[in-house]
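Yeah, one chain of the complex is gone here, protein chain that is, but the others are all in their spots.
Moving on to chain A:
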Amino acid sequence: MAYLSDEELRRQLKSFGFCPGPISDSTRKLYQNKLQKLCSEERSKARSYWTPRAQKQAFNHTEQPYDSLRQVRANSSSPLHRTRSRIRTRTRTRTPSFQGDSDESEEEYEQQSWRYTTNTEPLRRPDWQERCQNAARRNVFLERQLSRCLVACTIGLAVLLVWLVYVKTVGLGQSGDVNKNIQLLAVDCKGKKDSFCAAEENRLQMQLLSKLYNFLAEVAGDLLCGNPSKLKNKCVCLDDIKTYFSVFYPEYLDRMDDSLLTVLQSRKDFGIRLVGEDVNTPVTAVEEIHCLESTHPYMSLWCRLQRAVVIVVSRLFIFMLALLVLWGVLVLLRYRWKKLEEEDQAMYELVRKIIGAVRDHYKDWDQGLEPIPYVPIPHIRDTLIPPQNRRRMRGIWDKAVEFLASNESRIRTETHRIAGEDFLVWRWTQPSEISDSS
């Protein structure tokens, strides 16, 4: 690369989108170094994989180290831009003479020049607008992610809830085992003691027990599900049971004691619990039985559903609380971001007004209406903000002043003595009338 002729050097620099001045003894080495730098940058960019977002962020970030350089460049941004657009049109008119390879280099040149202008030339819109938009975009993106996450969690938990309710509902329903124990064949038999009649007797007892079971289950279910008949205890007194049976099933009444004995002696689960006078001691004889209660209360579907929901909700209480807290946090965050954005907007509006005011002051001075070319900062503040707002907007004003000091290149902050008092002043430094972005 060190032995390129001047023409070749110029051509290669142009292919990267960089337009060199005259190549003489003093400038040749500089342009060679520049070409080397551009080549190595090209190579490293081609190697690494950048997403469009990362690229844009990188463009924004590579500006940072050259902060001071950028300020200086900002002073001269427009003339630079004008020369570049002139060069572009010049290369276009040359296409007829160098058909093949200048087409290619023109495309490459356009790509490179676009990249180069965004890299070295300051952004056409003011920096702060771009930064503001980026921050807003980032906020919106985060917000969207958080919302999506919460919606997914909510849906998942809702599905879980429904499934648990279903499981509990089925679990609280009737189990078939107890009923199977009670159903046997139907035969007529009375007083005989042979095995068939014993079986028959057994069957009748089972039927009695089945009815007893249903009755007790209903009583227990009523008690659990709202107690419409105002019962105090699901354990029903033996006398009450006998009364009930004498009314509804008189044919079974004489078998009551035998059935109870069967229940007592049997190891199978009949779903009926025999309770003596003392609740805790187990019953051993029929005479001790004081009341009966059901171990499988019969509840309607609606009642079972309600109970299931209550149980599941109480168990999932903690999760739901956490979910509510997260929603609350999201709402708070959104409110806070909105507030911050509003403040930022107010600040930018103020900055715009300040720039206008300082420029107008300069124009007045230019026309001879003002004695000094710079204007004290407190005077601008008092001009723009009415007295009743000054205390309220102090924070925004300070932020605006700080912003101007660091981001506005056409206004320079100086210290001067005016009428015997030291002031920080702003001076408008852009002498020519260049069209303004704001």
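Everything below uses one rule, namely that a residue touches a chain if its C-beta (ideal position, glycine included) is under 8 Å from a C-beta of that chain, and two chains touch if they have at least 3 such contacts; residues count from 1.
Throughout what follows, contacts and distances are computed from a predicted model.
A.B. asks: UniProt name of the unshown chain, from "Vacuolar protein-sorting-associated protein 33 homolog", "4-hydroxy-3-methoxy-5-polyprenylbenzoate decarboxylase", "Large ribosomal subunit protein mL43" or "Barrier-to-autointegration factor-like protein"?
C.D. replies: So the chain that does not appear here would be "Barrier-to-autointegration factor-like protein", according to UniProt.
A.B. asks: Per the definition of touch given earlier, which of A:Leu30, A:Leu160 or A:Ala285 contacts the omitted chain?
C.D. replies: A:Leu30
A.B. asks: Touch as defined at the start, partner being the missing chain; which of A:Val170, A:Leu340, A:Ile372 or A:Ala405 qualifies?
C.D. replies: Only one listed residue reaches the unshown chain, and that is A:Ala405.
A.B. asks: Suppose we count only contacts with the excluded chain; which residues of chain A make the list?
C.D. replies: Given the touch definition above, chain A has residues 19-22, 24, 26-27, 29-31, 33-34, 68-69, 71-73, 75-76, 83, 405, 408-414, 429, 431-432 touching the missing chain.
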